[in-house]
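Every protein chain except one is present and positioned as in the full complex.
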Amino acid sequence: MPDADVPSDIEIIKQRKKDGIDIPLQKDVQARTTSTYLEYVKLVHNALPELDYDDIDLSTRFLGHRFSAPLIIDSMTGGTDEATVINGRLGELAEKYGLGMGLGSQRAGLKSEELASTYSVARKNAPNAFLIANIGGAQLAKGLSVDDARKIVKMIRANALVVHLNPLQELVQPEGEPRYKGVHAKIVELVKSMDVPVIVKEVGAGISREVAIKLEMAGASAINVAGAGGTSWAGVEKLRADMVKDRKKARLGEMFWDWGMPTAASLIETRKAVKLPLVASGGLRNGLEVAKCIALGASMAAMAYPFLKAAAQSREALFEFADSVLAELRSTMFLVGAANVRALASSRYILTGALAQEVSRA
Amino acid sequence: MPDADVPSDIEIIKQRKKDGIDIPLQKDVQARTTSTYLEYVKLVHNALPELDYDDIDLSTRFLGHRFSAPLIIDSMTGGTDEATVINGRLGELAEKYGLGMGLGSQRAGLKSEELASTYSVARKNAPNAFLIANIGGAQLAKGLSVDDARKIVKMIRANALVVHLNPLQELVQPEGEPRYKGVHAKIVELVKSMDVPVIVKEVGAGISREVAIKLEMAGASAINVAGAGGTSWAGVEKLRADMVKDRKKARLGEMFWDWGMPTAASLIETRKAVKLPLVASGGLRNGLEVAKCIALGASMAAMAYPFLKAAAQSREALFEFADSVLAELRSTMFLVGAANVRALASSRYILTGALAQEVSRA
Amino acid sequence: MPDADVPSDIEIIKQRKKDGIDIPLQKDVQARTTSTYLEYVKLVHNALPELDYDDIDLSTRFLGHRFSAPLIIDSMTGGTDEATVINGRLGELAEKYGLGMGLGSQRAGLKSEELASTYSVARKNAPNAFLIANIGGAQLAKGLSVDDARKIVKMIRANALVVHLNPLQELVQPEGEPRYKGVHAKIVELVKSMDVPVIVKEVGAGISREVAIKLEMAGASAINVAGAGGTSWAGVEKLRADMVKDRKKARLGEMFWDWGMPTAASLIETRKAVKLPLVASGGLRNGLEVAKCIALGASMAAMAYPFLKAAAQSREALFEFADSVLAELRSTMFLVGAANVRALASSRYILTGALAQEVSRA
Partner (left out) sequence: MPDADVPSDIEIIKQRKKDGIDIPLQKDVQARTTSTYLEYVKLVHNALPELDYDDIDLSTRFLGHRFSAPLIIDSMTGGTDEATVINGRLGELAEKYGLGMGLGSQRAGLKSEELASTYSVARKNAPNAFLIANIGGAQLAKGLSVDDARKIVKMIRANALVVHLNPLQELVQPEGEPRYKGVHAKIVELVKSMDVPVIVKEVGAGISREVAIKLEMAGASAINVAGAGGTSWAGVEKLRADMVKDRKKARLGEMFWDWGMPTAASLIETRKAVKLPLVASGGLRNGLEVAKCIALGASMAAMAYPFLKAAAQSREALFEFADSVLAELRSTMFLVGAANVRALASSRYILTGALAQEVSRA
């Protein structure tokens, strides 16, 4: 659960962290009237692929690290017992499969050793994987210090630090404080002070070209667009507002449930605007969509909800899901005749429907 | 109810004025096969808004007056007991919230003191608000004098005078007289003679660029586009025609129910054609749509039916509705990173679907 | 019923002529998967029409004749008792309302005086109206002489002669003979020899720009595009094929039921291609659609099926239908601010949807 500003009491934090897992798992908080727009992206069939399926190389480099596949388990959880189990499983997967893995917002982990261990379990299980620490942009503005950020990185011996931007969640969250003044300055400061690369991400409403340019100038190492079409944090907080009978917030959550730039649209306009490596996230659900994102210019693709769902079920379900995604990605690469990720990245694609229309005007 | 030419007997006028409130409230006379096209306007999410929600400034200037928000309660009613209650509540809201407020067509108010008070109640409750007097363009052509207009303004100590154009209503109304010859000349005359600014508005069929240019040249101070997609006056009069068994008029009402330029289309083409300040109206239903209209170039946004519905229910319902609209507007501004109305006005937007197609050809 | 080549026996002709009225009246043979595309044409609302409804002048000139409105009862019937009644009523309407009127294919009328009278009844009832004689292009090619054409014109003292082109009907008709070699040459010959203007028309599949150019060079005086979207003659003949158990023809009728250029598309491309006056027909059903056709560049609009339906019901129904159409046309002119047909012809329109897309590529 991205980290909105809340009362610091540990039990409250634990409950909120629990909601942040339970609601996505037990209710439907996926996009309703929008989509990722990835269905409007067509890759081109190659009838003569000139390669063997088994020779296809999924490995790639991102931020100086080698990955077995261009896939990241997107930032999700920590802070509860359930999270410990999930982060443990996800860590195991990241290690075995050579994937990247993000942790959930770690401010909670600063409160106690016990809470910290709900995050660091991932590193325990994944001594060599690329792990990504996580803090909220809003928290930075509200006083989280560079030192705190260092502790957070250290907590999991992270290879990179994500700053998540979640203005929509802050707006709808019953306890939310929609304050974003000073976030930009803090990112600039953070970038200068950290030893690991800083990635800036959204949590499901996308990054526009204007924001991408600001982040590039701020010195970020990469951007995760995390666009609309998948998990809706307006949706999650809408349901939490219902639970606490906050009708105003619930109404806002309803209205902005599908707010944001669809992932494919965000990816395309961001790709044109900046040179930074990009991570595509928000509503990706299979390996074909991963392939489309790489073709559109992402260096890596990330998923949150599908990994959560599988990990919450069982270790087996998680590994099987990852197997599927990688098989689908490899299959797509076979069908477009791309022997490796670099070739996939330069594959021809066709934009159709609403995406084609909107992008041509953008 | 806009003012079509009718027998002058006070009881008849009262009944028509009553119909004009009761039909919109009790039947569905909203657009059926068209919409405002505002659903085709997308504002761009700003993941890094660099502002605090509470610092957002909704205030704005329009026609030399300061408003707490770019919102007008559009011209509606007067002339009946029910209207007195509604105008009283709306006046109270305008005063407390610093909004603009239009009155219904006031020709009836010239007939008697009793009728006049159904309008002036608004001023009683809103000593400082920006109130807008209202007369029909067709009535001007049929002999309503500049002096009458002055009386109408005086009746509510109005800050501006609206001339409404309603050729479609005149056409469908059982007692209607579709005569528009001379209206333009009368507007020119009126503009020269009045001490308050003259705004010209439609009542739900929109203003085209050709008409906007004529109005600018005639010296109007502002235009309210009042386009299609909300309350349909062809619809209202169609139902009235049914009641008096006027089959021909009913058939016309049916055929032209959704006639007119969708609000967003009218706003965009009018914005390109003239420099005048514009009011967006016609089918706006929440603060997100208000924000879209400001981004498209409107100085103010106005709503009629939703304010009527809430006011007819209770004072509380009315204030709660206004609260929602303002919270939605402020939320949207937060999400696009606009600290004030001027910033909102220069926000990027994306046109999609039918609107994009029609506008690019216009 | 357009005139495909058939056994000359009078009883057979009578039966076919009867089918040609009865099937459209009793079964649904209107377009199914296409439309006229007129729903994609938007006229622009004029909030300031500067005219009075009652002053609107519907009269117009076409081929040197003055009409009270730009409306023609399109070519339909003759040859049966029922046709006599219908042609009588239509003639009366044309006379009283100053409309044009086409007769059905008159080759049958050459066979006997009795048959001739089923056509000439129109002239009896309409001594002054613009009546249009009718022969089939295919019949010309198969030997109908210039002399026959003269007799046909004389039969109703016609003001113009229509040659109808119906290759699709000939193709599907059980007794049809799809032979069009020589039709063009015959039209050239006819044009040279006739004393009245020669109009060439389709019967529901439209005229392309290539054909329009050929007709202009052949010397035709006007073209009636009669496009797809209304009565389908493939549909009529499909049902007749069902009746005689001709499965092959029935299958063809099914496949080509909606073949052809939608009326609006045909009108637009023909208008760009030639200078000839154009008649719009095919699927027009009300006065709003008539107005759209005039705005798109037609000199006159024509309807067949709706006049047939009304005339078959009663004289009153027919006149009431005509009243509606004219009221709707006048209303539309009021709403776009067109005081007369010439002004309507130069009104702005907006092309949308499939029509906009197809026309921009044409």
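Assorted remarks:
Letters A, B and C mark the chains as written, and numbering starts fresh at 1 in each.
We adopt the following convention: a contact is a pair of C-beta atoms (placed from the backbone, for glycine too) under 8 Å apart; a residue touches a chain by one contact, two chains touch by 3 or more.
For clarity, every value in this text was computed on a predicted model and none was experimentally measured.
Put simply, the hidden chain is in touch with A, C once you look at the whole complex. Summary of contacts with the chain left out: across A:N46, A:Q313 or A:N340, the touching residue is A:N46.
Of the listed positions C:R251, C:K272 or C:R342, the one in contact with the omitted chain in the full complex is C:R251.
Note on the undisplayed chain: of the listed residues A:D55, A:E113 or A:D195, the one touching it is A:D55. Touch with the chain that is not drawn comes from one residue among C:G98, C:G137, C:P197 or C:G235, which is C:G137. Contact between subunit A and the absent chain runs through residues 42, 44-55, 286, 288, 323-324, 327-328, 331, 334-335, 337, 348, 350-353, 356.
Even with one chain removed from view, subunit C keeps its contact list with that chain: residues 137, 165, 167-168, 171, 177-184, 202, 205-208, 210-211, 214-215, 248, 251-252, 255-256, 259-261, 354, 357-358, 361-362.
In the analysis below, only the chains that are shown with their structure count from here on.
Distance from each chain's C-alpha mean to the overall C-alpha mean is smallest for B. Mostly differing positions are employed by subunit B and subunit C in their mutual contact, as under half of the interface residue numbers are shared between these two copies.
If you average the Cα atoms of subunit A and of subunit C, the two centres end up 63 Å apart. Distance between subunit B and subunit C, defined via averaged C-alpha coordinates, is recorded as 44 Å. Among all residues of subunit A, none touch two or more other chains.
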